[in-house]
Each structure stands twice: as C-alpha cells, then as structure tokens.
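Only one protein chain is missing; all other protein chains are in place.
Note that the chains are named A and B in the order they appear, and that numbering of residues resets to 1 at the start of each chain.
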Amino acid sequence: MLTAFAILTDGLAYAAYLFMVAVGLTLIFGVMKILNVAHGSFYAFGAYGAAMAAGIYYDRGLPEAGGFLFMILMAMAIGLVLGLILERGILRFVYGKDEVIIVLVTYAVFLILEDVIVFIWGPQSYAAYQPMVWAGNIEIGDLILSNYDILLVAIAAGLALFAYWALKFTRYGRLLTVVIFDRETAAAFGINVTVVYTVTFIIGAMLGALGGAMMAPKISVTLGIGVEVIVLAFAVVAVGGMGSIEGALVGALIVGICRAAAVHLMPQIELFVIYAVMALVLVFRPYGLFTRAQPRKI
Amino acid sequence: MLSRANLIGALLFLAAGVVGLFLPPWLVSLLTIAFANALVVLGLIILWRAGLVPFGQALYYCSGAYTVALLARWGGIGDAFVLLIAGGLVAGVVAFLTGFLLARYREIFFAMLSLAMSMILYGVLVKTETLGSTDGFGVDPPHFLGYAPHGDTLGFTLYWFVLLVCAIAALVIGAYFKSVAGALAVPIRDNEIRVEFLGISVTRLIHMKLVIAGTLAGVGGALAAMTIGHVDPNMAYWTTSGGFVFVTILAGAGSVAAAFVGSLVFEIVRSFAFAVLPGFWQMTLGIVLLLTILFLPEGLGSLATRFRRRKPDTKPVATS
Partner (left out) sequence: MSAILSVSGLEKTFGSVVAARDISLDIPAQQTVGVIGANGAGKTTFVNMITGHLRPTKGTILFEGRDITGLPSRDITQMGISRSFQVAQVFPSLSVFDNMCAATAIARGDGRFVSAALRSVRAPEIAADVNVAIELFQIAAYRDTLASTLPQGIRKLLDIAMAVAGAPRVLLLDEPTSGISIEEKFQLMDVVMSALKARNITVLFVEHDMEIVERFADRVLAFYDGTVIADGSPGETLGQARVQELITGAKLKSPRGEASTHA
C-alpha cells in the first residue's frame, strides 16, 4: 500500500516535470510541424539560467520566495531571447523543406548550443537547491514528501489548465488551434501565419526553459542534461500525440507513473520501460493517443 | 558484372590500403573507424533513397558490437572473420524482427519508432551489471585465420580487414542499386501508392531495405568493436544514431562512394575540430551540418554528379 502511494506521488512529480518539458515541444510541432531537437537546449538554458539567477539572488538577505520567482523569470527571459534568435535567425529559412530535414536543422542547432552553454557557463556543475530547501517537506504517515514536488505538480496542473483555457477561450488560442488543424486554410482566411510561427516558437522556448528552471533545484545542472531530456520529451510527445497538449499531459502521466513503478518494483527496467511504453503506443497508435491520422486521397 | 565503376572502386580501396602503410598508427586507426562507420552510412543511404530516415540505426550498430564483444569475452571466439559474420548476422536478425513493425511507418513516426527501439536497447544495457552497465567492457584484439598480430601491425591488419569488408559491401550494394528492388527506392519515395498499384508490395521492399541497412550497421559495429577494443551502451544512444544521420546528410544519397567519402570527410572534420578548437567541436559539427543542409542539400556526393554533368554529351543521371 505504501509502495503504491509512493509510486503515485513519485509518478506525479515526474509526470509534472515531463509535462512541462514536453508541452513546449508538442506545441511547436502542432503549429509548425517541426520536431524541435533544440528543445533540449531550451531546457538546458533554462536550468543554467535559473542556477545563475539563484547564485545572484540568494545569500543577499532577500526574501526566499522571491528567489524562486527570480529564477523562473530569468529562465523565461532567456527562453524568449533564444527562441526569437533561433526562429528569426535560422529556422525561418528552412520552413519549406522536408519535415525530416528541418529536424536535422534543429539537431544542428542543438549541437551548436551545447557548446554555447560550455562557452557561457563552463564545464562545471551548478546547484540551485535553495527553493527546494525553502519549500521543505511534509510527512504523510511513513512517507516524506518534498513540498517542492507538490509545488511542481501544482504548477504543471496550473499550466495545463491555462493552456486548455487559452486555446479554447482566447482569440489567439483559437487562432493557434486553426493553424494546428490546417495551416493553408488558416492562411487563406487571412491569419498571419508567419507571426503565429514566431510567437509559437517563442512560447515553446519559454515553456522549455521554464521546465529547466523548475527542475534545476532537483538536479545537478551540468553538461548533457539537454541530451537526456530531449529524448524523454520525444517519448512523452510520441505517446500523447504530436501536437496535442492534452496528449502531452496524458503522455507525461503514463510515462511518469510507469517509470515510478519501475523504480520501486524493478529498478533494472527503469530506463527501458519508458521507451518500451513509447514503442508500444506507437505500435498501436502510430500518431499517438490524441492525434488523428491524415489520410491521402488519390 | 565487373563494370568500370567497380574497377575504379577496387583500385581506390587498394590505394587506400597502400597509403595506410605510410601513415602514423593514430591516423590509420582513425581511418579504420571512418571506414567502419561508412558501412552504417551506406545502410542509411539505402533507406534515405526510399525516403526513410531512421533515428535508431545505433540499435543494429550496437547489436553487432556487443555480439563481437560477448563472443570474444565469453564465447572464446577470437577469429575476426567469425566475429564479423556473427555480428552481422545478429544485427540482421534484429533488423528482420524489428522490420516487421518499422516497415509500416513513414517519415517522423518511422524516425521516432526506430529511435524508441534503439533507446530500449540502451536502457537494457545501462542497467545490466554483468555487462558493465555504463562502462561497458573491453574486447580482446582478434586474430585473422590464425594470424595474430600485435601493436602497430594489428592496427594495419585491422585497417586492411575493414577495407576488404568495405570493398565487398560496396560491390554488393552497388549491384543492389542497379537491381529492380534498389532502383524502386525513388519511386517509393515519390509515390508509394502507385508502386503498390503497379503490382509489388512496398512494405516488403522496405522490410528488405531495413534488413540490409541493419546488417550493414551491425557489420560496422562489429568492426568498430574490434578496432576500438571496447563496447559500451553509448553505442546504442540516440546521439550515436544522430551522428550517423549527420554523416549521411553530409555524404548525400547519390552513390555508394558517397558513404565512404562522407564518412572520411566527417572523421577529418571532427578530428580537426577536436584538435584545433577542442571547446567547440560540437558547434563546428553543428555549423557544418547546417551549412550542408542549407547550401548543399544533396550532400557532398552531388558535387561529383555536378562535375559529371558538365561534360556535354553525358546523359542526365537519373539514379546510380
């Protein structure tokens, strides 16, 4: 019973992190049909930015809660700038090309940004544990839960609700939904698809950076975190359906809980289970759980 | 069967072998790896011509490598030829089995599923203590039908061994490209429904291509294991697959030669970047990839085709 509860709480915390990382990726794919490998870079830049912000803020006698806010704002600002530079500076030149070629372009950008990270922050690791320490723990029976994890879950849930509301009830959200559904028709109706692309990419970048900032207190911010996270994000997005935000949520939950179960019950298959789930879903639903296939007419 | 292209290719491989005698051992080792990896790229070219870009060839590469390592460590087998065939065979079987699934997918979904499969192997290997988990384990140097060289001679022997395998692969795949199955790659890429309506199963053709590409990758991995003398789970990681795709884009899908030229250029660029700008070698690779995609989308191989086309009485080359 305790194990089941532990699996649930661990799974939810991990799912929260996965969702925040994957939602930006799936949004960019949904609107622009681009599988952005550089999303891992957004995450990494967000984490490094948050760590840097933590270094600047803490130990100055300023209120602790503000540090967390500062870290998030710093990460999202970096995400904004990075997203803008990449979209206007590189991506817009390859829009017409084959889907897979664009993926390779984002892979090239990812490689470049990996070294940019080293250039800016050096090869050492950084810590940004302060918010986690500040949040503390609560005890539920024999289980100790980190309040920070609870905060993560709350923020992820809030993000999911916000995304749902924004897409359904705001004008811009509905525009995005139209472009996701059929880009050409949207353009024919006078929607400025170029602006939509730029804004979407920037939002996606900021979300990726936010994911990195949220995870920074829990991990050692070091080289290679982008490499690991991107393939996890792929798994979540593949399971949920590329371009579907509710899919990212469900995918994150499925992957998160399966992984937590593996960690508690059979640790050897921890890594294996994530990709096995991904492969399994792709076998039965190649387009993910929430996306429709596009048939071809002859 | 021995066309002019085949003869030139054989001579080039021979020349590469001879040149190796005058190069320092570290360079010979570099070239050996480049040629071994070129086999993986050759397999990717076969698939790219049909419009498929897998992001998980590392699965077969790693399968071949670990087969060699396991047979050498626990099977007591040390003969390079046996190890090679075993590695290729195992990878081929894996490709055959995974092919039943993969052959039904296209584009991004194909890439993602192949990625997932390679990451499954990675996940299994990383958590397997007996195989050294993330550290992997060593591979004893092989011997060649009784001949057991050491030191620098071993390096040269491996180099020639790899060249021999590459030459045979180049011959076989060159013939494949001229066959109906090989030539149908472009029609499949252009309009696979029409190919079906003309009377042949596209899924089976693609399955066959996946097996060939997987076997080539496995052979490449087997050779790499013997040359490097070590295997680890990273050989199945997505960045390894990404590296192979990178080289394929650099090379272009125009010909068998492209795989070898592209792989050599890549190794040289990578080593150069590592030596001259050690902090920026990934960035250098990324920039090279970007520039290739933007300005030379058909890869380096297309430069050769462009030179050929300049001759006034040459017919335009459709497929080679």
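We adopt the following convention: a contact is a pair of C-beta atoms (placed from the backbone, for glycine too) under 8 Å apart; a residue touches a chain by one contact, two chains touch by 3 or more.
Only a predicted model underlies this, so the values are computations on that prediction, with no experimental measurement involved.
K.L.:
Pick out which of B:12, B:89, B:183 or B:296 touches the chain that's been left out of the picture.
P.N.:
For the chain that is not drawn, the touching residue is B:183.
K.L.:
Out of B:195, B:228 or B:303, point to the residue that touches the absent chain in the complete complex.
P.N.:
In the full complex, the listed residue that touches the missing chain is B:195.
K.L.:
Over the whole complex, note the residues of subunit B touching the chain we left out.
P.N.:
Residues 176, 178-184, 186-187, 189-191, 193-201, 204-205, 208, 315-316, 318-319 of subunit B touch the chain that is not shown.
Operating definition for what follows: only the chains that are shown with their structure count from here on.
K.L.:
Could you give the separation in Å between the centres of subunit A and subunit B, each centre being the mean of its C-alpha atoms?
P.N.:
Subunit A and subunit B have C-alpha centres separated by 33 Å.
K.L.:
If you look only at subunit A, which of its residues touch subunit B in the complex?
P.N.:
35, 90, 93-94, 97, 99-101, 103-105, 107-116, 118-119, 227, 231, 234-235, 238, 242, 267-276, 278-279, 282-283, 286-287, 296, 298
K.L.:
Which residues of subunit B touch subunit A in the complex?
P.N.:
Of all residues in subunit B, those touching subunit A are 53, 101, 104-105, 107-109, 111-113, 115-117, 119-120, 122-124, 126-128, 193, 238-239, 242, 245-246, 249, 279-283, 285-287, 289-290, 293-294, 297.
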